[in-house]
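If you scroll down you'll find the structure; I have some questions about it.
Just one protein chain is left out here, and the rest sit where they should.
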């Protein structure tokens, strides 16, 4: 068995005394947490340990003795050896440094007093593999603050046994109360361990912490007011609900509300993940507001709003004109295709009338557009995401005619495809059996066959015309959907990007650990192996994956194949369609 | 002792074709009764030449039906036939045929009421009349050659998929193919009334005539060959008035179909060699559907 001793770096030069730490259950390894300096009263040490144990929930014990040779303190060794009788332990570690050597030696005494390992005897024939000692030095501060990934909370009992490394990290993190005892405090005991430097300097942070509680309570109250307002019955009637689910601004505000609820809940974040989520949302929110204000400051300078309004109407006009030309082209013989003339004319005129309606609508609106834009621009104060959402909504409203065309075309096309597929079965003398989900053969009557064939032919010959209209309008629709999709993606990005976690990863890489690496410190003959444990920071991709705030809207959930199949059979596609909404 | 190599010392007991008894023969013993249950050609039917010729009449008349239909279309396209006249003739034929059908069917139980027949007829006429302007413009933008090719393929498909064994009611695929072809052709005619006329003709020739013919074959067997010959003559004659070489080809084809093919079938029967024995999968000869219906 290899005995592993995790030793804090800060204790390297501590005065002689007792080693305080924790035996990792189930593994042959010990974590040294602190050194109690000589002189001490054993009773007080025990009392102190009990006190610490009740605070930190870590089973603290005296592991052994530590001797740091200094001038005039000879004969310490034998004294320290005797201490093992005062603190009865199964195993007693005796660490000692010698002057002029970097490493230190260790002797393990079993409780029966027998010397388990003595370097002087054993080193000559180190053939015996079983009782080696390895010192692993660690930076106590970093290990205490770092969170080992994948995150596994202490409170939740999981089936899998935590690894040795995780246990070490947990032990050090939990024994935080032990480190509060300052070097300069007057007390019965003197300890060496990691010291936080300048706790007094962080008084502002303390004050902020204290102040945050009432602020949070107040904001929560405001939020509940907002919720109360939202719960009016009039807002739950069908049209309002329908429109608000389609407008990305409403979706975004609802989303923000949920975020606020998480951030401003007055309870302290219990677990690491909760804390990180809160911090991430808060930082994202701040960044969002800052970007929004930047936008506002840019927009309201130099009369930019009216310029924008002046260009918007001609652009809409222009789009309508282009569409008109496109329709006229389609009504001729587009690309040399032979379409059914009658149907072509009917469809073309129908769409032209639509465009005519649209243009009049835009012109009716044009005097008010500047005013509208001015008020809308203010919304950027609420954050960049709001501005983007409103932009997306405006685009959706301005391209409503394209959407209408698309829906008409798709519905017509869909009808034709379904009709053709079922009539093709009739043509072959088959039918679809819904109960058994298969195609059965069936003998039809003469009149059924006759009418079926007539309809089949009509649909078949009209299909190319409909398909062309569908194709053109689908392409137009896809352009709009793409644009809206990009906006949604960017909004989603701002909402869900874990800024805090990324910042933490950049500034304090050790806080998010993915594992450790060991470096050989010294391997002198005659001393055990000394390793330095360094923390491997989490990869950026893992940070993103782990701390991304889950979003409700966003990405197109369909795969490409599903999307193209939908396009082929003429089902409607939406940028905001969520897979979760149609669970049935 | 059993075994593949046991000597052929003639044992006294005769060999039996059973497995449950240990017999004093080697495993690879071949008795003189080996393959005694082998039968050859037990289920071969002996065809009589004229009977087969009679049966092929059905195929020949179906081919001729297509020829008659094409002739009619051709005349209408050239404008030599007034659609109203053709309509009247069609109506007459339909009534005549219906009467004949009723008379022949006399004794047997009717599956459909007369009201249902009337309903079907109304649906045919109404839909065809209503749709004929639409059908007329349907293939406008498609080139004439494409339309001809399509109708040719469809009429051929009709002939191939026609259920010659059970011609009434006509099979879905064959009837649909014929209708498809005739709509394609009809849409090339000059007016909507022409289209309507052509579709009525198609209905008469491809849907109703096979039903009548089938009933004739069932009830008045003597009339069937005459009817077939009549249709063949009409087909050849009609085609002859338009395109004499085509008529010659058609008559040659019909002769091959009705006379030469049956001859080959009867002559080649001699070379049939079919082996039967106890290893054959047994056939279920009873009608088991009675247990389920």
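All chains are identified by letter, namely A and B, in their written order; residue positions are counted from 1 within each chain.
Definition applied: contacts are C-beta pairs under 8 Å (C-beta built on N, C-alpha and C of every residue); 3 or more make two chains touch, one makes a residue touch a chain.
The working rule: contacts and distances are computed from a predicted model.
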Practice problem: Select, from "Signal peptidase complex subunit 1", "Phosphatidylinositol N-acetylglucosaminyltransferase subunit A", "Ribosomal protein L17" or "Exosome complex exonuclease RRP46 homolog", the UniProt-recorded name of the complex's unshown chain. | Solution: "Phosphatidylinositol N-acetylglucosaminyltransferase subunit A"
Quiz item: Among the chains in view, which touch the chain not shown?
Solution: B
Quiz item: Where does chain B touch the missing chain, residue by residue?
Solution: 2-5, 7, 17-21, 26-28, 30, 34-35, 37-38, 274-286, 288, 291-292
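By definition in this document, only the chains that are shown with their structure count from here on.
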Self-check item: In the complex with chain A, residue positions of chain B that touch it
Solution: 120, 123-124, 127-128, 131, 134-135, 137-143, 169-173, 175-176, 179-180, 183, 203, 207
Exercise. Enumerate the contact residues on chain A facing chain B in the complex.
Key: 338-342, 426-429, 443-447, 449-454, 456-458, 461-462
